[in-house]
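Here's the structure, in structure tokens; my notes come after.
What you see is the complex with one protein chain gone and the rest in place.
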Amino acid sequence: MTTQQLTAYELGGFWDEMFGPDGHVREHYAPLAQRLATLSPQDVARRQLAAELSFQARGITFAVNQDPNGLEKIIPFDLIPRLITPEEWRRIERGLEQRVRALNLFLHDVYHDQKVLRSGLIPPELILGAKGYRREFRGVEVPRGVYTHVVGSDLVRDESGRFFVLEDNLRTPSGVSYVVENRRVLKRVWPQIFADYDIRPVEGYPQDLLDVLRAVAQPVANEPTVVLLSPGVYNSAFFEHAFLAKAMGIEMVQGSDLFVDDATVFMRTTSGRRRVDVIYRRIDDDFLDPLAFRPDSLLGVPGLLATYRMGRVSLANAIGTGVADDKAIYAYVPTIIKYYLGEDEILPNVKTYVAHDPVERAYILEHIGELVVKSVNESGGYGMLIGPHAPAADREEYRRRIEADPRGYIAQPTLGLSRHPSWNEDHLEGRHVDLRPFILFSGDEVRVTPGGLTRVALRKGSLVVNSSQGGGAKDTWVLA
Amino acid sequence: MTLRHTTRLEYDGDVVESVMDARLGPRSDEDQRWGRFELRTSPVGAVRRYADAFGNIAHLVSVAAPHRYLEVVTIGEVETLLADPFAPPRSTPTPLEPGELSDYLLPSALVPHDPGLVALAEPHRPSAAEGAFEAASALMHLVYGEFTYKPDVTTVSTTVADLLATRTGVCQDLAHVLVGLCRAAGIPARYVSGYIVTGAHGPKRGAGHSHAWAEAWTPTHGWRGFDPTNDLLASEHHVKMAIGRDYRDVPPTQGTFRGAAEERLAVEVIARAA
Partner (left out) sequence: MLCRVADDLYWMSRYVERAIGVSRLIDVTRHLELDAGDVDFWTPLVPEGVEVTGEIRFWLTSDETNPNSLVTCVRNARALARGVRESISSEMWEELNQLHVSLTRPTSTRQVRGDTGGFHRLVRERLQHFQGLADATLAHDEQWHFIELGMYLERAHGIAMLLRRQGHLLTKIEGSDTDLVKWLAVLRSAGCAEAYARFYALRIEPARIVEFLLLNATFPQSVRFALTRASESLAAISALREAAGNDPGPAPRTLGRVRSLVEHSAVDEIFESGFEEFLSTVQSSIAAVSDEVTNTYLRDQPQAGRLVGVARAAMLMAAQQQQQDQ
């Protein structure tokens, strides 16, 4: 690739991860840029194809719609890695650790004394009325006070290059398998570029996760048996479930593999029943236990909640963590950090207007054309209005919805997400990216895997990076 | 008094892995004190006792081996203490916590918000805190007067909206309507699952099986039971098994099993004054 091709790259007024505002390659990207300059577009395209074939062959897939031939989709992979400097990473790490600790204290409070409800800092009805709040879970003592063993928080940068937290995923965050697989595939198809950098490894994630899961086993378990509970092959993250179970060397089970007897969870094995101590569950609260939650659930284990309540099995993540990643509660995370830790937030929130509040609602309705409106109960890029790009009819529709259900909506200013050079047929173009690091919490230690999933909005100009909306992924390098 | 409560499930084929979550008591509070309490199963199963999210005592019962029936029997002795439900308690009731207000004022699964409830309750909305107890009584009279007690017309999935249309139901249904009316009138209200125990002359509906009524919280009396099926305040004749936002939180028994069999249920309650 010629230098000219690199210089033809347009910055478009956004923060670019690779190029400074004057068009010069940022220092930490310089060796990568030099590599790129030595390659022909054909060479890059060839490697790109090799990567895609590798994903397909290894079945590194997610399923949004079922293909008639029973084939699953792969997540588009963009060959050009995203680089993060050690200084940037340290700040991200500290900020995420602070957030996770504060949110776990918040969750404990919400499910026990509920001091925060009397503090006047957050409207009680906002917390108790959250869809993710599980009244049935009150009073359960979770091992080591850990509610969110696994967290995936979405970070973005604005035009000034500052990192913000866009949302926290505290229930069953997915994507970590791609973090590991993206690295493996990139090493396979383009080993040369690794020579110029000292990159922190991400392969340790499954072992770290297993350590956390073992750490939260209830004291009765001597050599705890840990399993991963998956909804089954039709789940879009099924690949990840299999990947993690295999990497950790634990059984991947489905609800029908488990049963409760004498307040003990057992799995059905070929040599008889076997006790289960820790369940890393990748199914939603609603489906966990038909006796406690959705009675029609066939994915869950009858009696699981009662067994958990008696302290005879551990769940990761705990039940009811959705109250803390509710998009309206999100607006109060800086308040939560201050209230529980007495600290100011290290990573700022994106300014958020909560429609539940009459003053903020009025603001949203008035400025709907400038804002991104989000339904608090949806994710994956659904239930969202991007004001500046939306037709008038859609804006009207959202106005009506907000007025009908203020609790259900929040709004944020439109962010100029940072961009990263991405391979587009035969040249590089800037595409908007975000970053989802994965955070593990064992009660003592918070561990942020050095890397993360960089999601790319592969459609030109698009700000939606979700894989369900045509987003792709990049390998993400945290430099040592 | 002594209570014996039998729940028997029969299957027309072998089933395995029965799991039953039981809320059959004993719940002790200022109105009642349990002495002996026993829960037995046949065939012999595993029984584990725990406290649920509403402070009720619950039992998790399981029978893993193949079986054709499951019988759960509770036998207990309880002393009821509330002789005069009209008299305010000696000490002023502690105001409810935000969490309790949310539980018992907001709509719940089986008692969702309904304009019909609001319309019925509105004339009785207490203007001052002191009027809440009277208002709850008036709402109870209203349910007793306007609704017909009739078994076999409703199911566990009957909604309050259905009840407002048909105006008939069993004690669970009438309790749900009263809970909904109280909440619509701004009075915190909850559902009580229990028994009514009367002497030979007691004509009260609900005896001989499990019963249900509503509890309303008023600043003057704290929690007091209002039984819309019998149009009377819960007193020493009422024994509570469990409380919740509505029936969904406190079914006396609910369970699952594995196997291709049909299930049949029989319940029997025998109460005897000690």
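All chains are identified by letter, namely A and B, in their written order; residue positions are counted from 1 within each chain.
We take it that a contact is a pair of C-beta atoms (placed from the backbone, for glycine too) under 8 Å apart; a residue touches a chain by one contact, two chains touch by 3 or more.
Here the structure is a predicted model, which is why all the values come from computation and not from measurement.
Student: Touching the absent chain in the whole complex: find that residue among B:9, B:39 or B:135.
Tutor: In the complete complex, the chain left out is touched by residue B:9.
Student: Which one, B:170, B:216 or B:239, makes contact with the chain that was left out?
Tutor: Spelled out, the listed residue whose C-beta touches the missing chain is B:170.
Student: Among B:193, B:218 or B:235, which residue is in touch with the absent chain?
Tutor: B:193
Student: Over the whole complex, note the residues of chain A touching the chain we left out.
Tutor: Touching the chain left out of view, chain A contributes residues 56-59, 69-71, 232-233, 238, 241-243, 245-246, 251-254, 256-257, 259, 267-273, 290, 295-296, 298, 302.
Throughout what follows, only the chains that are shown with their structure count from here on.
Student: So the centre of each chain is just the mean of its C-alpha atoms; given that, what is the distance between chain A and chain B in Å?
Tutor: The computed centroid separation for chain A versus chain B comes out at 42 Å.
Student: Across the complex, what residues on chain A touch chain B?
Tutor: Touching chain B: residues 114, 117-118, 124-125, 128-129, 135-140, 259-263, 273, 290-292, 302-303, 306-307, 309-310 of chain A.
Student: In their complex, what parts of chain B are in touch with chain A?
Tutor: It is residues 17, 19, 21, 46, 48, 50-53, 58, 60, 62, 64, 97-99, 101-103, 106, 245, 249, 254-256, 258 of chain B that touch chain A.
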